[in-house]
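Apart from one protein chain that is not included, each protein chain of the complex appears where it belongs.
== chain A ==
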Amino acid sequence: MSTSAHLLSPAQRARVAYRRRQTMLSVLIAAASTAAVGTLLAVAVTGAPGWERVRQTFLDPQIARDALPRVLTGLWLNVRLLVCCAVAALLLGLLIAVLRTLRGPVFFPIRALAAGYTYVFRGLPLIIVLYVLTLGAPGLRLQGMPSVLVLGGAALVLTYSGYLAEVFRAGIESVHPSQLAAARSLGLTHRQTMRHVVLPQAVRRVAPPLLNDIVALQKDVGLVALAGPIDAVRAAQIATAQTFNYTPYIVAGVLFVLLAIPLIAVTDRVTLRAARRQSGG
């Protein structure tokens, strides 16, 4: 914006006025087209021949109110599981990515294991990992076997850390070799170079895709319900089975979106900041 002390030339005043008119015009056009599309959609849906039936089976306010506490209880499980699994998967993913960068023949088995890990767990469907861990592992009847919930969480961590490791690795490889040369020329060891020079830059660069994977994890944590624990979707399913009404699913769906909004907002802001930094630097 121009400062108040500065007297604008007629040319600039004309430009400012023109820009203001253009802005007004585009706001008006956007509002009109949104209203038109919204009306059309509303008319098409509510005017459909089966609308009454659908409204009753999917959008019953009384059933929504009744199901809400149970779905919320289920959602609390999702949230707790998400926080634990996200932290664990990020740490494990980072560890695996770093192990893959180790050089020297001594580390060959570790490198190979880490690489194999990302191949196996990115290839294996999550549901199969879940079944093997939650149904298979307890079958061993070993002492001190953790609860099904913990085993389910472990399955999520195993699968997601495979993806996250590859994202971290992409970040590590995106740091220019000249940065490594500069760090090593100062006498820093490989480990110190990783810790103080490569990883801080790598993590910052891949923060947006990492957060994106966490948003995906948020929905997948519910799959532990396959092994018994009742999450939000399973709670909605139970409520639906009792009332023969699908409204609880809609309740769960709305809650999931509400839960995702803060995370997605953070992701967007981080992405924007990264993009700005890149164009600025």
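A few remarks follow.
In this text, a residue touches a chain if its C-beta (ideal position, glycine included) is under 8 Å from a C-beta of that chain, and two chains touch if they have at least 3 such contacts; residues count from 1.
Here is the rule we go by: contacts and distances are computed from a predicted model.
Comparing "Glycerol transport system permease protein", "Glutamine ABC transporter ATP-binding protein", "Hydrogenase 2 maturation endopeptidase" or "Dihydroorotase" against the UniProt entry of the hidden chain yields the protein name "Glutamine ABC transporter ATP-binding protein". Shown as candidates are A:111, A:204 or A:219; the residue that touches the absent chain is A:204.
The hidden chain makes contact, of the residues A:182, A:216 or A:241, with A:182. Touching residues on chain A toward the chain that is not drawn are 178-179, 181-189, 192, 196-197, 200-201, 204, 280-281.
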